[in-house]
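Have a look at this one.
A single protein chain has been removed from this complex, and every other one stays in its place.
Chain lettering (A, B and C) follows the sequence in which the chains are written, and residue indices restart at 1 in each chain.
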């Protein structure tokens, strides 16, 4: 699981929804990357020095390629949106722990993503589908939340499990949140793997607690180093963290995926 | 002569000698640009905020194009060297006064350039050649100094006057400086237009003084604004300067071309 | 939508000014910026007689900023009054004259000369070396700042802005000293003292060895100091330090500045002032802000 910083080469990029870009990069980081991990993408602009954490949306080991799906949120991602085939882009990774795939074994799994938290679950859904039979989940439900009818990646999710959608404006699927969709569609499960905005993750933590489910949630925080050195990206933990010896864990290394019970969010 | 900052478009670029690049840019600045003027070229890298002063090597009004020939000297020019056809590049100009073409009228003119001071004299040689007969110089000698046999732009100079060359290593023409070439080749004239490194300009100032010639020399200094606002780029003057009311003139606006007698270099 | 701000009784059509020394006397950027659209033009520092300034090189680029050691070259107050003030009076903008000197007497000379001129405010640059105190700037000691402010206030007929140096341990002490001495406003920050070495030539990048650091690089320091001062004094603050666009200007205002000035970023983008003016209006429209004054110091 060795990390490296590499100059990747853009294979392709296209806008798949308003302000949402789908970027394929040729990089050796793909060799060791796993679902739920992320990479740090460096702007070329010398005034922006910190890597942008972007989740891994798909790994194509055969072609040495990583897929990133990101939203233009500021100056760094705006710069990325201009990348064209053949351009070079510096990438650090793979970073973080990734989803604990073994927790899915034999279980009813629900994958839940919201907004720009949708992409990492695509790789997760593929990994679950391709598991050996003795490691596979018994069932996979996929519940994704979007703002509106721009349900990016939905078609690809459909290939990997039973797909449900929630939209803020009700234009597709259930109007409301992914939790609303769980309720409305009577989706049941033993374990949740999730990524999305903090209110959604808080709701999932609560829901899982109430329904006696396990939930593995991917957290976000402002980062500097991405490798655990700066202590910039911590989350409050229930117990004293083994590394920090205080109730803080580093999202970039101990996370971004946590058992929802372990973190105070 | 209105200045503007514009996003120009690269028409072409090629390396014409080791580390010397020949760049054509499509920009409206060409409409008003004159020989001896310069432009400020902005790096795209947001950590480098100041424009790089680069002389105008050729103006092609028909095609709305400017030609710049520059040496890779640091981070900014290194960035420029990667520009490819179709890329955008911010340019400020035209800046400075330019060569006083009228001083050439009926005179024996010598154009002298050294190193990366060669390029602006190419446009000057073209302008002199294209003047109406009643404004033309009686004779044009062109004396260019290079480090070695990489005599970039030489072929184009040959079309515009009697061409002489001096090289540091003696591989072409006279071994030595452009002044050595004047002496060895018995080149005579009434007025010199020059651009090059400071030691060369000092030698020309001295030579012109001793030989009772006029000399118009293009000076360099570190610049910030390029438009006369910051007072960064001054040269000591013989007399009190009309604008500054001290013995300092702004190279970016009052220059870069000065009557050699007026400046203390 | 109201973009007007008032500082010491002077009403500015908008809070956007230029930082002293980065805009000449207005003329040089006339081809890029419409001076009529600026809240105020702040002139290059002027002294009681012409100053030659420092030898070259006077400027050097640094990461997201630049160093300058112009040395306050200026044509002196006589020429300034005859040439630069009349030029600026042609425009529908306020005129703030930046004043420098080597001793209290030299400052007072200029202030007296300006008192009867049609200018709107004076900004006192206390970062100049004080010859009597062995070159220590007036702006780095609260007592010296108090003293010079008090003397200037006695002579000046226009409101006085004291321009603070950031090269101090506690900026609020300086702001309080200026306020206590009667300053009508403060502006900050002037440049941070810096240095650059050319390792290949083994020499300083500036002939003066040290120079003033400005630009986006210093913006976080400037915003912090504006915030601290806004919480320490009641007089209005003009904020500057690396402002490049409307977002930056609004950041300073939210930190507590009543107006802002664009400095070295004029060199990067000669249209910067115009874009800031326009950008503030766009922001107000988008965020439904009726009066720009409503955002001053809103982040607490």
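Remarks
Here, a residue touches a chain if its C-beta (ideal position, glycine included) is under 8 Å from a C-beta of that chain, and two chains touch if they have at least 3 such contacts.
Since this is a predicted model, take the numbers as computed values, not measurements.
Of the chains on view, those touched by the hidden chain across the whole complex are A, B, C. Screening C:10, C:104 or C:221 for touch with the missing chain picks out C:221.
Within the set A:25, A:39, A:92 or A:127, the residue that contacts the chain not displayed is A:92.
For the options B:11, B:47, B:165 or B:230, the residue in contact with the chain missing from this view is B:47.
Contact residues of subunit A toward the unshown chain are 2-5, 42, 46-51, 92, 221-235, 243-248, 253. With the whole complex as reference, residues 46-47 of subunit B touch the missing chain.
Looking at subunit C, the residues touching the absent chain are 62-65, 67, 140-141, 167-170, 192-197, 199, 202-204, 209-211, 213, 215-221, 223-224, 227, 242, 247, 250-251, 254-255, 283, 298-299.
In the analysis below, only the chains that are shown with their structure count from here on.
Put simply, the chain nearest the middle, going by average C-alpha positions, is C. Each chain gets one centre point, the mean of its Cα atoms, and the points for subunit B and subunit C are 36 Å apart. With centres taken as mean Cα positions, subunit B sits 56 Å from subunit A.
Within subunit C, the positions touching two or more other chains are listed as 63-64, 216.
Of all residues in subunit B, those touching 2 or more other chains are 46-48, listed in ascending order.
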